[in-house]
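Can you keep this structure in mind? I'll have questions shortly.
A single protein chain has been omitted from the complex, and every remaining protein chain is retained in its original position.
By letter and in written order, the chains are A, B and C; residue numbering begins at 1 in each of them.
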Amino acid sequence: MSDVVSTDDLVAWIRAFRDAVQQHRDELTALDSAIGDADHGSNMARGLDAVVAKLETSPASAAELFKTVGMTLVSSVGGASGPLYGTFFLRMGPALADTDGADAAALGAALRAGVDGVVARGKAEPGDKTMIDALGPAVAAWDDAVAAGADVEAASAAAAEAAAKGRDATEPLVARKGRASYLGERSAGHIDPGAASSALLLETLRDSLAARG
Amino acid sequence: MSDVVSTDDLVAWIRAFRDAVQQHRDELTALDSAIGDADHGSNMARGLDAVVAKLETSPASAAELFKTVGMTLVSSVGGASGPLYGTFFLRMGPALADTDGADAAALGAALRAGVDGVVARGKAEPGDKTMIDALGPAVAAWDDAVAAGADVEAASAAAAEAAAKGRDATEPLVARKGRASYLGERSAGHIDPGAASSALLLETLRDSLAARG
Amino acid sequence: MKKFVNNPDNVLAEALRGIHAAHPDLRIDTENRVILRGEPTPAGKVALVSGGGSGHEPMHGGFVGRGMLDAAAAGEVFTSPTPDQVLAATQAVDSGAGVLHIVKNYTGDVLNFEMAAELAAAEGVRVESVVVADDVAVTDSTWTAGRRGTGTTVILEKIVGALAEEGADLDAVAALARRVSEAGRSMGVALTSCTVPAVGHPTFELPDDEMEVGVGIHGEPGRSRVKVATAHEIAKMMVDPIVHDFGDPVGSAIVLLSGLGGTPLIEQYLLYGEIAPLLAEAGIDVQRVLVGDYITSLDMAGASLTVVKADDEMLRLWDAPVVTPGLRWGA
Partner (left out) sequence: MKKFVNNPDNVLAEALRGIHAAHPDLRIDTENRVILRGEPTPAGKVALVSGGGSGHEPMHGGFVGRGMLDAAAAGEVFTSPTPDQVLAATQAVDSGAGVLHIVKNYTGDVLNFEMAAELAAAEGVRVESVVVADDVAVTDSTWTAGRRGTGTTVILEKIVGALAEEGADLDAVAALARRVSEAGRSMGVALTSCTVPAVGHPTFELPDDEMEVGVGIHGEPGRSRVKVATAHEIAKMMVDPIVHDFGDPVGSAIVLLSGLGGTPLIEQYLLYGEIAPLLAEAGIDVQRVLVGDYITSLDMAGASLTVVKADDEMLRLWDAPVVTPGLRWGA
């Protein structure tokens, strides 16, 4: 157990994220069937399979890792989630450029850069019923935990919990961004698929860090 | 009760045939669904409705009646049954041209002329699984009854019974004519819809003659 | 039943209203349910008349126009038109040069066109008829009604229409029509039944994992029922019997893959992607090809494949200009 997250740790996270998405593929698609076009599960699965294939050759740094992940998602997913998740990772990379093994604060800053990127691309605000409703609370919780002296395990646990709560909180919302917004009032009563995949992103980060043993 | 069939009696028959077809419309269509294109009920119903509308003005003679019935069926039914039933009635008319009130022999001869017309048009042979398999036995039974001294009531009862038996006997046959022939062996096991409507034709003749009281 | 209809017994008349509104360049004889070109037949031009039951759109009304049909008689759904309708169409388009009747080989179509031809002849119109019977799913024999007429009809109407447009006489037009008719073979498969509006439920029940092989275009069941197969296997089920039936090497061909009404274009293309290599393997040299809904069976999910062995004259006439709702090029 270490408070410094290595590139290998981050690779393990991305692999774990792929596995979780594959496992929840049908669930994500079912959520997207209710208020979208029934492809979020296959979109994310296709993209992350491509990412994991690229990771056959180990990246030299966290910055390189996230560049690869981001570019691969952008070029293999399509849809709304491709550019958004792609941007997320493309922005995380540079934020970790100078660190060799990220501590809780550095990783938190990188996650925030990623989220800011998603907001810049997608223009979603909190409460619009998008992945931002899971990602935003997650980075806020991470920052709070770090400010309270938490290590990466604790920070990631707080973030994962906040993401899951954010995901659940999308259920009653009326969507204002993305495909679900076309449904108007009918979008209420369903969890947002992107928020659900984002919750998996944070949960797999927590679990893969905890599993380092 | 009379052994001479008047034009009014024949009009009553045609009306009764219309009513029976309307009543059995879905049944005829169900038969046609199994081995055809699901329109025999609506075809016959459409045609006979048009016929009955034409009979608002009473025909002056049996010959005129059957000409009207035949022409109307030809011009309003379409499909295989339009020209075939149309021809049936168009051929019956001239056979009754000189009679004023037909007796059993004359009506039998007219029916046979009608059936011959159907065979000439459609080229079906006995056992091809068509209306001929009901009509053929019906006129044969009629002739036999007349030869044995039957009146029109008895002759029509014998013909109706033979038609019904002929209809039922189409069930095991493999169709060689009409749309059902496309199914090959799969046409076996279903009653032919045209044979079913022909059985109604003879049954309504029997019943309307009997009902003259 | 889920359809865009008002009264299920009034589908044809109402669809004709829409055809009229959508194609102001066509004329509709509402009483006789005949679709005609906007302009009368030029003097000396042989006229082409076809027709059949409705529910196969764009066939035949959608093939009325320059370079193809002069008129089409529209029967009720899946019911051939009556002799009166065909006679009205025939008389309306005869310029004196005679009329070719293009008939698909169904007992109803054959009988009604036959009576119409007799009536037209009595009125002094010269009529020749060609009967298309191209469906290899049906075993042919002189003792049966013979094969159904399907996709070859569309290709024939295009090619022969072009010859008529060039001013050929009735004998030449009829001779070419028979040549094209004999050069065509078709085979269809269905993934679902169709629903006749006046009936309101599917013509046959088909379990979720089964399909019908060798179907026609009237919702009649096919020759056999098999488990749903891959597009590749289905392509073989369509190509093999056609190739087998041709027997002799085919060489140049015009090919039509038609959706049956409920199958979207992306699936038709995917299926054609499997068919094309099989045709090539069988030595069929596809010179021209159409993929899309050209001869349909209401809302049936399925497709039919037609291969017409085509000589140079047929290819030249195929390429000639055509201006109809369903086929258009060169003008």
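Note that contacts are C-beta pairs under 8 Å (C-beta built on N, C-alpha and C of every residue); 3 or more make two chains touch, one makes a residue touch a chain.
Because the structure is a prediction, the values reported are computed rather than measured.
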item: Touching partners, among the displayed chains, of the absent chain; value: A, C
item: Hidden-chain contact residue, picked from the options C:Ala15, C:Val173 or C:Val239; value: C:Ala15
item: Sole residue of C:Val34, C:Val127, C:Ala164 or C:Leu191 that reaches the chain not shown, by the stated touch rule; value: C:Leu191
item: Given C:Ala117, C:Leu156, C:Leu298 or C:Met314, the one touching the chain that is not displayed; value: C:Leu298
item: For subunit A, the residues touching the chain missing from this view; value: 29, 33-39, 42-43, 46, 74-84, 121-122, 176-179, 181-184, 186
item: Footprint left on subunit C by the chain that the document does not show; value: 2-6, 11, 14-22, 54-55, 57-58, 62, 77, 191-192, 208, 211, 228, 230-232, 234, 257, 261-276, 289-291, 293, 296, 298-299, 301, 303, 323, 328-331
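Keep in mind that, in the parts below, only the chains that are shown with their structure count from here on.
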item: Where subunit A and subunit C are represented by their mean Cα positions, the distance between them in whole Å; value: 55
item: Centre-to-centre distance between subunit C and subunit B (centres being mean Cα positions), rounded to whole Å; value: 32
